[in-house]
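Starting off with a structure, shown below.
Missing here: one protein chain of the complex. Every other protein chain is in place.
Coming up: chain A.
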Amino acid sequence: MNAVTGSLAATRAAAPMPVQRRYDAGLLGLVAALVGVALILGLAKPETYLVNAIGQLAALAILAVSLDLVWGYLGILSLGHGLFFAIGGYVCAMHLSAHAYAVTGTAPDVMQFMGWASLPFYWTGMTSAPYALVLAIALAVLVAFLFGWASFRSRVNGVYFSIISQALVYVAMLLMFRNDTGFGGNNGMTSFTLLFGFAMGAPGTVLTLTIVTILALAAVLIGCGRLVASGIGRQMLACRDDETRLRTLGYGTTALKLKIWCLSAAIAALAGILYVPQVGIINPRVLAPDLSLEIAVWVAIGGMGRLSGAVIGAVLVNALKFWLTAAMPEAWPFILSGLVLLVVLVLPNGLLDLGRLKPTWLSRGMPR
């Protein structure tokens, strides 16, 4: 449908403007630090509890990066990213259950809850890890594509898009709370025993999983860093700041948004795949609208529009949450809401702005 605009965009791509590549020093430093952490963990082998916590933080950081990609760089605030995270998580949980079933013969919870003699047909092939991996990513991308295509082509954007995506994740939550879907209903799926034949809780497995997650985070950061520094990254920023003008200039913004949106969903699904084996459970509560909103909070606190900001925000907020929900559970919601208001009102670019404190009422018109 966008033959004209598409070819124009192609022309532009064929004759590249002198794009000034911004090598984000902060990002490179962060990647180096992550690799360093992975090395230290591998050599020092600290307590399993700590290793596991670090691994979870890394998975959540990947999720934050996926949201920052569409929100910080494209101006699309998704309040439903928990959906893609959950798709990855659920498919991963299905693989773990089916794998353990095939090896040990213990029937998965899903079968036991429902009193089924065999798994439903859509569990076929779940014992194969590559198939599950491809399926998880493909499913997330497919859902993202359908929803994104329907929304972007009718130019649903801004706050509208946000609340519709929230409704999407809410409906998905209601759906997964049903017990007859074959995904465990409100109990979800848990008590996974094996990962590629290794015992789930063993220190070696946990350590490997954590290191893999950290390296995956580093890889995602490098990939996304290259993307946002490229010509497409420029288009993304332009689309964020003035979509109408970019469209008028002949760029197909719908296709651009759809591509990045699907990429973001794939990264979120990856985060879910890495997260579930570490926490050992998935249930419909990951689809709660509040969780999806919290992802945006991590990004906002860390500093949206910068990939390193998303990582820092996710790690800081979640570390704080791990600590405070155990230490003083009553106070955590107040602290979280206080943090959000502080960041939103005083530090429009998140904690990374702390260095050059500049109140928002002096700087209206910051990137949305």
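We adopt the following convention: contacts are C-beta pairs under 8 Å (C-beta built on N, C-alpha and C of every residue); 3 or more make two chains touch, one makes a residue touch a chain; residues count from 1.
Criterion: contacts and distances are computed from a predicted model.
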Record-based protein name (UniProt) of the chain missing from this complex, from "Urea ABC transporter permease", "Dihydroxyacetone kinase, N-terminal domain", "Propanediol/glycerol family dehydratase medium subunit" or "ATP phosphoribosyltransferase" = "Urea ABC transporter permease"
Request  = Could you tell me which of A:V156, A:A238 or A:I281 touches the chain that is not displayed?
outcome  = A:V156
Note = Of A:V35, A:A129 or A:I164, the residue that touches the missing chain is A:I164
Message = I'm checking contacts with the chain that's been left out. Which of A:V31, A:V51 or A:L77 qualifies?
response = A:L77
Message = For the chain not shown, which residue from A:G55, A:P277 or A:P348 touches it across the whole complex?
response = A:P348
Inquiry  = One chain isn't shown here. Among A:G125, A:G201 or A:P333, which residue touches it?
reply    = A:P333
Task = Pick out the residues on chain A that sit against the missing chain.
result = 71, 75, 77, 79, 147, 150-151, 153-156, 158-160, 162-164, 166-168, 170-171, 174-175, 177-178, 289, 293, 296-297, 300, 330, 333-334, 336-338, 340-341, 344-345, 348, 360-361, 364-366, 368
